[in-house]
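Only a single protein chain was left out; the remaining protein chains are all shown in position.
Think of it as A, B and C in the order they're written, each chain with its own count starting at 1.
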Amino acid sequence: MAPPADAEVVTSRRPRARRGVSLRDTGPSIALVVVFAVFAALSPGFRTLSNVQNIMDAAAVLAVVTCGVTFVLMMGSIDLSTPGIMGASAITVALLVANNRNDNDLGMLGVAVAVLLAAALGCLSGLALVALKVPSFMTTLGVSAVGLGVATLLFAGVQPNITDEMLEGWAVERTLGLSHLTWIAVACVLVGWSVQRWTRLGRYAYAIGGAEEVLGLSGVKVAPFKVGVFTMAGAFYGLAGVMVTSQLGAGLVQAGKGYDFSAITAAVVGGTLLSGGRGGVLHSAVGVLLVTVLTNGLVQVGVSPYWQGGVQGLIVVAAVAAAVIPQRRRNQVTK
Amino acid sequence: MNLQIEPDAPAPATAPALEVRGLVKHFPGVKALDGVDLVVHQHEVLGLAGENGAGKSTLLKALVGLVRPDAGEILVRGQQVKLRSIMDAADHGIGMVFQEQSLVPNLTVAENIVLGSEGPGVRGGLYRWDTLRGLAQEQLDKIGSHIDPLARTDTLSFADRQMVEIAKVLRIEQRSSHPPVIILDEPTSVLEPKEIDALFTQVRRLREFASVVFVSHRLDEVLDVCDRVAVLRGGRSEGEVVAQGAEPEDLHRMMIGATSSADHYHDAVCERTDAPPTPRLVVRGLTGATFQDVDLDVHAGEIVGIVGVHGSGREDVCRALFGAEATTAGEATLDGEALDLSGTRAACAAGIGYVPAERKTEGMVGPMSVADNMLLTKQSARCAGPLVRPRKQARLVDTWIERLSIRTPHRSTPIGRLSGGNQQKVVLARWLVGGDVRLLLLDHPTRGLDVGARSEVYRLMRELANSGVATVLLADSLEEAIGMSDRIVVMSDGRATAEVAAPAGGKPTPLDLVKEMV
Amino acid sequence: MSTSVLTPAAAPATVVARPTVGQRVTSFMPLIALAALLGALAIADPGFLSQSSLTAVVRTAAPLVVLAAGATVVVLCGGIDLSIAALCSLATVFFAMWLPDLGGLTIAAVVAATAVIGAVQGVAHVLLRIPSFIVTLGGMSIFAAIALVISDAGPIRVVDREATAWLDLYLAGVVPMAFVVALVVVALISAALRFTPLDSWVRAIGYSESAARLAGSPVDRVKIAAFTVSGACAGLAAVMLVSRNFSGSPTMADNLLLPAVAAIVVGGTAITGGHGSVWRSLAGALVVTLLRVGLPIVGVPSAYEQILYGAIIVAAVALTLDRSKVQIIK
Partner (left out) sequence: LTGCTEEAVGTSGPTEAAAACDPADVKLVGQVRNESNPYEAAWLDGGDAFAEQVGLTQERLTYDGDSTRQQEQISQLLAGDTDCLVMNVLPNGDSDTPPIVEGAEGAGAYLVTQWNKPADLNVADYQYWLSHITYDGVASGKQIGDALAEAIGGSGGIIALQGILDTGAAKDRFAGLEESLAANTGVELLDDQTANFSRAEALEVTKTLLSKHGDDVKGIWAANDDMALGALEALQQAGRTDVAVVGIDAVPDALTAIEDGAMTATVSSDGPWQGGIGLAIGYCVATGELAVEDIAAEDRAWFAEQFLITADNVADFTSPETDPADFECANVFNRSQGAIS
């Protein structure tokens, strides 16, 4: 009764065994190149080195969030807890490192505590999913609300501004032209990719999206892995919350606003299926770049602010459609 | 009528590998097991036979901890055990290949083979791909398979996946220090003769150091590979026979409690006068991704079998005719009218019915009721005007449940709870309720059906043919194709390469066909 | 072999039906959850259970009920419609802009327009084979942009209140007409499913689209119809919002997306499709509304309100979801 293993293509007989890269995987990359080329042709400001740096920097937070959400989507679950978890971690870190609200100065330790808190909130989504058997859509929505509540409590009406040099430095200091936040994001993508490729957590997450019931038949208890994935995702969101705090120099309850949908969009645009079992961190990274290039490019070419969102939506749909067309087949299931 | 043929083998020195006493299992509305006793000796291949729904799969699932029995006991090597999970069972050396395939499609073959017991393939949570591949290769070598361990499983054919399942269960040898018990629930239903041979060789090899429980509805096969066959009937142990010297008829008698003709399909009843001069279905030059330039004629009242090895493209031809696979060239007419191959709906409207091979994902909607599944195509049959009439629907569905002897507690029972054979009957009934089907495309219609159900399906096909339905049959075995078909088309590499007449009284032999196939 | 299998025999088998008590109870779970929540709120603030207060709750719930009911059909088909809220906002703008010219016909015109827009999304989904999540996510931002542009990014006052005045009446003095309309919508959708083959198609598509298609079900048309209904409901919800707010605005309903989807899930409809009903969504919408308005009104402080909201919606789903119908919870 689980969605057919490969939810997109129902026909199970394919002529040859396949290894390596398929068109499905390259579609989003091609779309990225095309969109980039179009903007480069349209706008001189877009094709400058500094703007490319700017795009990479702008993609950093989204990339880290998307790393987390990708594993959840790979399992066929969904995660809407991002705004709450990021908000809670942003406020937490701002209150733990050197700041204007209290005398704390925990530095890296503060960052670690914020990420741990975020992981705990993620763990909560996973536990509610496996213990109460409530769909992740709801558990994560619930946890998001809880996270925002916690963040609001900690916020207590006064904006915590950070004075911690290290954390502020992450956003400002550059290595090889890219801010440290961007390098953190690159590291996250690499870590995510390794987890996906080399660890049991990653491979099982992938397998859960492919055919969860089969894992049971093979004697694998999926519950701990599900909880593990949500916990890891929470940690990524937590780090993203810290990064936003570093960028803004302040801990905001709204630090994660909108990242839920934009991360899922980026992952899906990159070729990760919502029904699970396909895609991965590298796919999602391409999706993140695509979405960020779009946002940046539309401002660069001077599209009216009224139309920005609409044009962006249109291009996302067109990009996904273009990526899907070569693989269209009869009796294909699209949810 | 409790036919009991005592095994005349010497009593085994050690305790039986596995023993089941008085096992009982209730499902809502069904007593699936009603006090089953079973003994599996060491170093034997035990066959398990029984009608669809007799409780075979339920019994076997209880042996691997997937079904918790309501009463009764299970003894492993003389010790009473409680099996709570697959892992429990594996620790006792019991492993199983399931009736429905159970591989993770998006993992590699290697990962599937070691899934859940990766051993040295995963160290400290980290995958060691080379080791993993080695472990898998070892298993694949056992059954002489050349499947690439690092291929993604969903790129394999159904039969290859079945081989992977078998390779996977053989891992049990590494897991348990005891001689293993390996359970195979209908492993052969989709395999080619060659692959079946390979499997049987493996089963015989296993007997040297293990016990095997083997389920198949092909009774000749069961008698061929097993030492002893236990028969289940209505959730009870009906008795057992020693395979040596027994005939399929003996088994069948025990299964259904009556005699029946074994070569159900060979003596095809042919009431048909000469076929009408113009064929009902005319296909010319049909070309798609996996088949080229296929011509095919099927007359009203005729059953045309298509045979070919895996990858011959015959399944895709069927799907293309049903509008479920894209075509790039060619055309088809039905009763002189051009067929619209653009979609399944057009095909249904033209009077074409299709029974897919993959019942679980394509044939039925598991959580929906028997009635809903049966009437999914012919919605009008349950309606008056645009509105559904529950009484009309109930009458219709119950009629067909009875007519096809579908074993279900109720028409509103989810079809997923039925045994495989009964599910297939519901899927077939779907095309019959409207009474207006002109062409039936049957892809392995008897897969997983017991002998009784099979002969009912054969009778059904025959009757349908006699009433003028044209049928294309992708048979389960060459024998079935020969017995049922009036004419047989051979396909290989996506082309129709030969055609063999198979009229009643002038049937070709399997060898004749195999010659054409290679 | 005298009768052909193609002519069914007359004698139907007698089969016994046995609906178990447990199954009965699970189907009432959404109502039980609703009652429990109401009880808890009444304990926190006895005044909350007054007739005027309950009247206000159902009036408030009406647009959410309608939005959720429409989207439920899409969810039952296994898809999702993320555009409902943005489309509803756009429709409030349409309504305000068209009212001076179209007068009494405006309601019909708005509902028809949003139905067509919904259908267009459905067509894009089935023809281009893009996941509904993406199509409607795109739709969401496109509708928001159109609404901003045509309204010049500002609210449009509705001066002539006659066209929607009837929605602000009360049946028997206590039941708000808007809620009556919402009930009618739920009943209509429910009847259209229950008494026609649509129900079986929708569920088959939701559970297993490929099996439905291979059984010749009109998968594409049913899905397009589902998006059409969802669109139409967004339009009708917009009319209700305008009647309440006396204006149309390009962002008016934007925040109703998550509450509407939450209402569907809280009702116990499986987000993966197949299992569920619009009645469940009605109960779900009432639960969500009670949480949205009830918690602050009974005096729960803002931060705790969010924490409670999160905990209660999860608990509600734990109660309402019939797990025998959905084996794998994603």
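The rule is short, and it goes like this: a residue touches a chain if its C-beta (ideal position, glycine included) is under 8 Å from a C-beta of that chain, and two chains touch if they have at least 3 such contacts.
These numbers were taken from a predicted model, which means no experiment stands behind them.
Student: Of the chains you can see, which ones touch the chain that is left out?
Tutor: In the entire complex, chains touched by the missing one are A, C.
Student: Of C:27, C:55 or C:196, which residue touches the hidden chain?
Tutor: Only one listed residue reaches the unshown chain, and that is C:55.
Student: Out of A:40, A:116, A:132 or A:299, which touches the unshown chain?
Tutor: Per the contact definition at the top, the residue touching the missing chain is A:299.
Student: Could you tell which one of C:151, C:190, C:228 or C:320 touches the chain left off the display?
Tutor: That would be C:151, which touches the missing chain.
Student: When the complex is taken as a whole, what residues of chain C touch the one chain not shown?
Tutor: Within chain C, the residues touching the omitted chain are 47, 50, 52-53, 55-57, 59-60, 63, 148, 151, 153-157, 166, 168-174, 176-177, 241, 244-253, 255-256, 289, 292-294, 296-297, 299, 301-303.
Student: Could I get the residues of chain A that touch the absent chain, sorted low to high?
Tutor: Interface with the chain not displayed, on the chain A side: 43, 45-46, 48, 50-51, 53-54, 57-58, 87, 148, 151-152, 155, 157-159, 161, 171-172, 179, 244, 247-250, 252-255, 257, 295-296, 299-300, 302, 305-306.
The working rule: only the chains that are shown with their structure count from here on.
Student: Edges wherever two chains touch, nodes for the chains themselves; is that graph a line, a ring, a star, complete, or other here?
Tutor: Here the contact pattern is complete, since every chain touches every other one.
Student: So, what's the distance in Å between the C-alpha centres of chain C and chain A?
Tutor: 29
Student: In whole angstrom, how far does the Cα centroid of chain B sit from the Cα centroid of chain C?
Tutor: 42
Student: Which chain A residues reach two or more other chains?
Tutor: 1, 4, 10, 213, 331
Student: In chain C, what residues contact two or more other chains?
Tutor: Correct list: 207-208, 210, 213-214.
Student: Over in the complex, which chain C residues touch chain A? Could you list them?
Tutor: Against chain A, chain C makes touches at 78-79, 124-126, 128-135, 137-146, 148-149, 153, 207-210, 213-214, 258, 261-262, 265-266, 270-273, 302-311, 313-315, 317-318, 321, 323, 326-330.
Student: Can you list the residues on chain C that touch chain B in the complex?
Tutor: Its residues touching chain B are 1, 4-18, 20, 194-197, 199-201, 203-204, 207-208, 210-218, 274-275, 325.
Student: If you look only at chain B, which of its residues touch chain C in the complex?
Tutor: 28-29, 269, 322, 324, 344-345, 347-349, 354, 356, 361-368, 372, 375-377, 379, 382-383, 386-388, 394-396, 398-403, 409-412, 430, 432-433, 435, 459-460, 463-464, 466-467
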